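Here is the structure we will look at.
Here the complex is missing one protein chain, while the rest keep their positions.
As written, the chains take the letters A and B, and residue 1 is the first residue of each chain.
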Amino acid sequence: MAYLTLSNISKQFAGTFAVQDFDLDVQQGEFVSFLGPSGCGKTTTLRMIAGFEVPSTGKVTIDGADITNKAPNQRNVGMVFQAYALFPNMTVAQNIGFGLKLRKEPPAAIKERVAEMLTLIHLEQKGNSYPYQLSGGQQQRVALARALAIRPIVLLLDEPLSALDAKIRVSLRAEIRAIQRKLGITAIYVTHDQEEALSISDRIVVMLEGKIEQVGTPFEIYNFPQTTFVASFVGTLNTTAAEVVDPAKGLLQIDGVQLQTAENLEGNVKGDKVTIAIRPERFNFLATEKKANVLDCKIENITFLGSVVRIQVLVGSNRFYMDTFNNPFLELPKIGDKDQVTCSREAVLVLKS
Amino acid sequence: MSEELPYGWLQFARNRFKRQQKPRGEKRKTPVWSWVWYILGVLYFVLPLLATFEFSLRMKRGVYSLAAYKAAFADPAFLQAFGYSLTLAAITIIVSIILVVPTAYWIRLKLPQARRPVELITLLPFVIPAIILVFGLIRIYSSPIRLPFSSVVLIDALTTSRYGTIILIVAGYMVLGLPYMYRSVDTGMRTVDVRTLTEAAQSLGANWFNIMVRVILPNIRTALLSGALLTFAIVVGEVVLASYLGVPAFGPYLFLLGQHRAFEPAALTFITFLLTWAAMGIIQLVSGGQGQVSGAH
Partner (left out) sequence: MAQTTLPASQVKRPVFSGLGKWVGVLPFFLFAILFLILPSMRLFVGSFTDDHGQFTLNNVIQIFTQSSILRAYVLSIEISAVTALGGGIIGFLLAYSVTVGGLPKPLRSILVTFSGVASNFAGVPLAFAFIATLGRTGFISVLFKNLFHWNIYDHGFNLYGFVGLSLTYMYFQFPLMVLIMAPALDGLKREWREAAENLGANNMQYWLRVAMPILLPSLLGSIILLFGNAFGAYATAYALTGGALPIITIQIGAQIRGDVLHNPGLGYAMAMGMVFIMTISLAGYSWLQGRTERWLR
């Protein structure tokens, strides 16, 4: 039985739906990310779990109990805000202990728990500092400790890293995941950064305009996107229009060039128009390895991105990007050259809508 | 010191009158108390104005009329006094701008070290109430200023000559308005980032005069307007300096009028209020923000 369930959740603001038809089951100890662009409803949904918004329809259940109408200060879910929201008039230790103080725990127990939390976030020396004396990353760790100190049943994080520098973001997100794993706590994480979601989640919920587009593991979302939006939002993607040639054999054509796909085309007939997508890293040059599909192309541009080299090729009238690992001893073609690229049948994805 | 106030007794009170936690509905319930305070506040503000207006209409016995207003405006002394104050206000504003704008500009661009002393100086009129400023000004300038230990006269007694008195009163008004004018201009310059604007203008070949007149001044228009309107309000309402120096300004005129007449002062007071409201309204519109105060007099 799922630990956290959202069933038939929707939220209306002045006539428009911020969230619609939202159904999700989260297992205990799972780390689920809500991923999507601004305005897709991910934060609104999170706030409904926290109790700051009341759903227009549907219910929220945690561990069997219906908490849909419970006040936010009665739910025992810990929330980490984007802007840290540390109380400026209290020290770090007082911030962390605030929830416990409200629950009237004895001072000795509070002190112990605060020390425990400080060790968890590696800020043992900062107990008596004030928030304004800490860096952004440190403040966010304190906010995390504050939310965890009350032993919440679910941990909610609302884009906690967007206000921080890129480098801190990478290290802090790993830290958050490590702590979550260690404590075994169920967590919901809202972000618009797909790399973040891919790297730390057990499952990702991709949202667009208030609705769920796809739910799956990072692997599934990335490699088997079900809609154009998911495919283009997560990672880079080459998309183009294609026509079905032979549904039984999985043959398509783009601009007269034939492509084979491993996807099931049973539902289509010859002449149907579909959208196909191929990840840049699934291409390679014919010289390196031969795969099922071979395409003639012209090299338009070569961009050096560090560990990856991105090559822009023209196949017929379609512009594709091809990613290959940087290899100092690999001879790359020159701009203007004519060459051939290949990709496997599995690499050609057919998207619905 | 603990940062929380002791609340044990509140706890006790709450337990005594414990009520059920209401199930969470949408948060927006009518903020009854807010309305109460607001309405009380509005009443307190509006009543004196209403009273003044009502009083000003009572000049003709038994019937409401604008007779008080007519009489007030018909008095030649009124026009004289008001015109005088208006002129003084204009002079004060212009000289203030000429003094403050280049100074603030210079500090921003070349001399940030002077910021602290200058800000301290602009704070002085807050620490030294108007009455005391007047005291000092009058005491110093009612006798000539000599070079120490000699009989060489640097400045003649300002209070004895007409031009001297005007200089003194304009200076006094400038001092009273200095905090607001300076702060307004300084904030305006900071918002507009005069440093970058100047560098951009210079790179396009502008000289100092052009920079000041075509680039800086137009961009701090709103700040200048705020400062000017506040100075105007201060000058027109100022009584102490004007009466002690014996100048025929509007403040002393109104005060004197209050000694002899009943209805005309009320009429003029109401007009003053309308004028002040217009000035503040313009400032609000223009600066779209918090509004400024000039404190007690």
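Annotations
To be clear about the criterion, a contact is a pair of C-beta atoms (placed from the backbone, for glycine too) under 8 Å apart; a residue touches a chain by one contact, two chains touch by 3 or more.
Not measured: the values here are computed from a predicted model.
The chain omitted from view is touched by exactly one of A:3, A:17, A:81 or A:224, namely A:81. Where subunit B meets the missing chain, the touching residues are 3-5, 7, 10, 14, 28, 31, 33-35, 37-38, 41, 44-45, 47-52, 54-56, 99-100, 102-103, 106-107, 110-111, 114, 118, 121, 123-140, 171-172, 174-175, 230, 233-234, 237-240, 244, 251, 254-255, 258, 265-266, 268-269, 272-273, 276-277, 279-281, 283-284, 290-297. For subunit A, the list of residues touching the undisplayed chain reads 50-52, 71-74, 76-79, 81, 83-89, 98-99, 102-103, 130, 132, 143, 146-147, 150.
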